[in-house]
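Structure in structure tokens, see below.
Shown here: the complex without one of its protein chains, the others still in place.
Labels run A and B following the written order; every chain starts at residue 1.
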Amino acid sequence: MLKTEKLTKSFGGNIAVNAVDFQINQGEITAIIGPNGAGKTTFFNLISGLHRPTSGKIFLEGEDVTNKPSYEIAKMGIARTFQTTKLFAEATVMDNLIIGHRLRTKSGFWSAVIRSKRYRKEESECREKALQVLEFVGASELANRPVASISQEEQKRVAIALALATDPKLVLLDEPAAGINADETSGLAELIKKMKQAGLTICIIEHKMQMIMNLADRIMVLNQGTKIAEGTPAEISRNETVIEAYLGGTPHAQAH
Amino acid sequence: MRSFPASKWVVPALLLVALAIPLLTDNSYYLNMLIMIFIWTIAVSGMNMIAGYAGQLSLAHAGFFGMGAYTLGLLMAKAQMSFLVSLVMAVALTGIVGAVVGMISLRLKGHYFAIFSLCMGVIISLVIEKWESLTEGVRGLLGIPIPKIGSFEFSTVTSQYYLILFFLVLAMFVNRQIVQSLVGRTFISIRNSEELAEALGINVMQSKILAFVHSTVLAGLAGALYAGYLRFLGPEVASIEHAFEMLLYLLVGGISTLWGPLVGTALVMAMMQLLQSWQDYRMIIFGPILVLIVMFLPHGIMGALARLKMKRQSVLPETIDNENRVIEKGTTDRRLAGGEIDA
Partner (left out) sequence: MELFFQQIVNGLVLGSIYSLVALGITLIYGIMQLPNFAHGHLYMLGAYVTFFMITHYGLSYWPAILFSVAALVVIGMLLERLVFRPLHHAPHINSMIASIGVMLFIEATARKMWGSDYRRLDSPYDGVIDLFGLTITEQRIIVILSAIALMIGLNLFLKRTVIGSTIEAMAQNREGAFLVGINANKVSLMTFAIASGLAAAAASLAAPINLVYPSMGAMVNLKAFVIIVLGGMGSIPGAVLGGYILGLAESISGTYINSEYKDLAAFALLVFILTVRPTGLFAKEAR
């Protein structure tokens, strides 16, 4: 579904991502793991169009999207979450979510001023979508709560709901389980499985190895910007290079 | 109307009072003051659009006010154009210049944009001051004819009052429609996080330009009305001090609230009038007020009121069974929550 070829990004001499060939298959959960500073988030920033790659190419369903801006990538069906959720803390969950479907609407300034028929239709679509994704992530009861008043784990769910509101094909999750406890982590893993069952393709960055090993269909390991291994969870946990570079000698070690 | 003040009758009542005032008094001192409040409210509401809702602090708005004023003044005084045509041209010109300036400057982030806009404001005011062959420079532009629409002359203070009230209501209506719409939500999402907005498929640059052009058009409109009302202009209308005053009005009333510009402008301008014998002390008082506001009342008067109200509401039990109500509440809360100012 998504493919990168020799994808490279350097920041003034520091190479953050180095010639990575990578593939995300339709309908799978693909995980990217690696120590801090391995270039995982930068890799996400590249495929979601937030940063322009220094060299290399990105293909989405065969189409070259290498230099497309972020908002166009989103329209083509790649949604993402951020490590910090970036939600608007003072607004309600619902208000945060409504904007998620904005990219599928066309109403501009004047139709908003006169509240044209199309505008009213699009606005109610956005609201329906928001309620729908909120239900999907199991957080309907939060609709009217200000984001500031809900828990860390609930915020993570809302952030995922926001990504889903864009009607994506591929969802990039950047450390969705960071900062939440073990119970909540397994709940989140359930949600990610549910997303897969709903036909979404998922790519996830995570430090919690146990969760990844249970969840992922395939794993890529990055170290210092370079891909050092790729394979199924079983293959990765046996891989000598990975164990040496990342797991610090003990297979299945919790990195977190 | 779900905007604050929430009660249905407050806005119509305010409007009725505004319409009735000239019938109750023909004291031109008060009418003049109200006219000035209306004019500056329009300009400040423009500043609110870009700074409050889209989160980009622009200090160029006194410049755009001056540009609107001089465009109307010059077209009427030197090109003998009619009032309406001049007004449209003034608004169009500030919009076009706003679009060009926006395209250049809105790529800049945070402080860079504020500084750039400050410099833009200075450039506009310097051009007005120095281009004497066109603007008469510091001598001032005199001889702007009385505005006329058809055969009706806006020669009395009362007629000007209604003319400017009309544009104030229009501007506030348009702002309300925008703020409480997907377009306004788009602006707010950009203020919240440009990265997130972009990742949600929003063309951030395009939206920022839209917000900026809307805001410069309002500033230009206010300037043009000002020129048509006073009928003489000096280059100080565009001076950077006015931009700072507008910022003061906006912050006192409440940045990123719909009614903040009106409340703040009315309150501060009325206070300035009361303190007129203290003319020299004005900024000695208002400078520290600005500091105290950002420290203790960062959402201004309307923002503080809205917060109080929200607190009271959230004590009430939520009913989720009625979907309509949920949606309605959603809108109110989001708008009420809009008091946040963020870089």
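Before moving on, here are some points about what is shown:
Heads up, the rule we're going with is that contacts are C-beta pairs under 8 Å (C-beta built on N, C-alpha and C of every residue); 3 or more make two chains touch, one makes a residue touch a chain.
Small disclaimer: the values here were computed from a predicted structure and weren't measured.
Interface note: of B:V11, B:M89, B:L118 or B:M269, the residue touching the hidden chain in the full complex is B:L118. When the whole complex is considered, the residue among B:M36, B:M81 or B:I289 that touches the unshown chain is B:I289.
Although one chain is not drawn, its touching partners on chain B can still be listed: residues 57, 104-105, 107-108, 110-112, 114-116, 118-120, 122-123, 126-127, 130, 240, 244, 247, 251, 280-284, 286-291, 294-295, 298, 340-343.
In this section, only the chains that are shown with their structure count from here on.
Chain centres here are Cα averages; for chain A and chain B they lie 39 Å apart. Residues 48, 50, 69-72, 74-75, 79-80, 82, 86-88, 90-92, 94-95, 98-100, 102-103, 105, 107-109, 112-115, 119, 122-123, 126-127, 131, 140-141, 143-144, 146, 162, 165-166 of chain A are the ones touching chain B in the complex.
The touching residues of chain B, when paired with chain A in their complex, are 174, 177-178, 181-186, 188-189, 192-193, 195-204, 210, 214, 314, 318, 320, 323, 326-327, 329-331, 333-334, 337-340.
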